[in-house]
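Here it is: the structure, laid out below.
Below, a portion of the complex is reproduced, with chain positions unchanged.
Chain nomenclature is as follows: A and B, assigned in order of appearance, with residue numbering initiated at 1 for each chain independently.
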Amino acid sequence: MQKIIQLSTQNQNGLYDITKDVKKIVTESNVQTGLVNVYAQGATSAIMIQENWDDSVQRDVISLLRKLIPSGIWEHDAQDNNGDAHLKAGIVGPSETIPIINGKMGLSTWQNIFFCEFDGPRNNRSIVVTISSI
Amino acid sequence: MQKIIQLSTQNQNGLYDITKDVKKIVTESNVQTGLVNVYAQGATSAIMIQENWDDSVQRDVISLLRKLIPSGIWEHDAQDNNGDAHLKAGIVGPSETIPIINGKMGLSTWQNIFFCEFDGPRNNRSIVVTISSI
């Protein structure tokens, strides 16, 4: 099974929890043992597995990336002023692949799946969810 | 085939070579051409492919991450004082997917699979190994 999750983003940088959306697709697939690949279509976005106890870790992720990859100092900024967004996307990476165990994602208690926006706000971000049975 | 590797960790930060354990599962599976996904269940741990000639690169990984992501300066530290561990886990990522070629993992001579502990010591860390034939 392969499905697309679509979402809009409200800020330039932000993490959006898509765990429930992915879970729903895994359940629909009826796959008991396998893998689910979650892929962000967008060269200024990414997928990160991260804690979701409260919003603090998500804000820390944005602070960290801003510190490591400041905006406004890149060669690519001469084109469209979003060099930092491309670099953040490249370092975090567009996808994660998660095991399916007994029909459920093998996430630990605190692992959630986040879409990372680095060049928002955007009206229409797409995430491809691909499920394979083994 | 899907199996769980379990291990205990001795230090707060440490890399543990699990290549032999994954190899054993790949051999047992009898898959000749395919993929093996190695997934760390834990929001303060990760999987990294890295050299294993001696322990120096592993110590360098820990030094680098400590330098880039210092402890004690994150908003999440107000909750449980391990903000740096979550950030390290998010940046390195919980999984790697490796090709199986002629029944063996397609690692190069110096590529080994490491479990990365960022919030140890822990008695019981779990890594899910999922093998798919193509």
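As a working rule, a contact is a pair of C-beta atoms (placed from the backbone, for glycine too) under 8 Å apart; a residue touches a chain by one contact, two chains touch by 3 or more.
All values derive from a computational prediction rather than experimental measurement.
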**Prompt:** With 2 copies placed here, how many are in the full complex?
**Reply:** 3
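Assume only the chains that are shown with their structure count from here on.
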**Asked** Between subunit A and subunit B, what's the gap in Å when you average each chain's C-alpha atoms?
**Response** 20
**Asked** Within the complex, which stretch of subunit A touches subunit B?
**Response** 33-35, 48-51, 53-54, 56-57, 59-61, 63-64, 68, 91-93, 96-99, 101, 106-111, 132, 134
**Asked** Quick one: in the complex, what on subunit B touches subunit A?
**Response** 1-2, 37, 39, 41-43, 68-69, 74-76, 78-79, 83, 86-87, 89-91, 93-95, 97, 126, 128, 130-133
